[in-house]
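All protein chains but one are shown in place.
The first chain written gets the first letter, and so on, giving A and B; residue counts start at 1 in each chain.
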């Protein structure tokens, strides 16, 4: 059995910026990069998402945020130093880094990052969010923040954000 | 380090009802409130989502359901008294309420709800669903129900539902 992972290949790479319009409807997507500093790190992307949406004349619609990596997740929660520490501890408790995962074993895997725990933690959080836009702004509750979970850093992480809506 | 959580502020609050149309495309969003009675409670929102979609002349499209709270989740599962009891027990097992979470400690957190467990349980379930609409109705399997998980009640919970599609 192969020790390698399947590679996803598009015919052409994703453009950094892409736009389409049709009769009052706008779609616009962009790629951006977040540099992380720690192996596990939670980054608040809320201001970036809100600013992105405000750049477009979209009154009602959706905005999608997509992590381009298997070991980097996006999710909603509260942004408080204490709670972020709890979330990291919880992820570490749920998935033991040093369990005997096959993905970390050279007999079974050609991945040298020893990051099975990162893959399993990402699976709990998910890789995308589709947020509503109303009145020209993202719909979020008072304590809701759009968070990125770096689970195998430090790395430069690419995320793609796409807006879809009516002006 | 701050004991407080970041507050999300829009320039204007979300309107309770908002609509936009363009050349055959309709977008319509509304906020609704669900009153819960227990600390952990699972509420079936399926009929409400189906009725919402049937009000619009949208044949093909999407409907997004968004919880406006960090400690209130939405997810898909079967609605059976026995299984709901299992789901609550599972959430309680996965995240111990009385572990020494920093979010519950006054030295680290100005939150007096002692609800770190609620935040961590919500993280497992997620805060939004984007459902397909086809033939004028929501696409759901025979046993699939749209469920809301109150994780820190009793509370009045706001959810936002937005339809997007072609008539």
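Quick note on the criterion: a residue touches a chain if its C-beta (ideal position, glycine included) is under 8 Å from a C-beta of that chain, and two chains touch if they have at least 3 such contacts.
All of these numbers come straight from a predicted model, not from anything done at the bench.
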- Selected residue (touches chain absent from view) among A:116, A:133 or A:148: A:116
- Sole residue of A:46, A:85 or A:130 that reaches the chain not shown, by the stated touch rule: A:130
- Since one chain has been left out of the picture, which residues of subunit B touch it in the full complex? 22-25, 44, 46, 50, 59-62, 75-83, 85-87, 90, 94, 124-126, 129-132, 134-135, 137-145, 165-167
- Interface residues of subunit A (partner: the chain not displayed): 1-8, 10-12, 14-15, 18-23, 25, 27-29, 62, 64, 66-70, 94-95, 101-103, 105, 108-109, 111, 116, 119-120, 122-124, 126-128, 130, 158, 160, 162, 164
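We adopt the following convention: only the chains that are shown with their structure count from here on.
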- Task: Give, as an integer number of Å, the spacing between the C-alpha centres of subunit B and subunit A.
- Result: 20
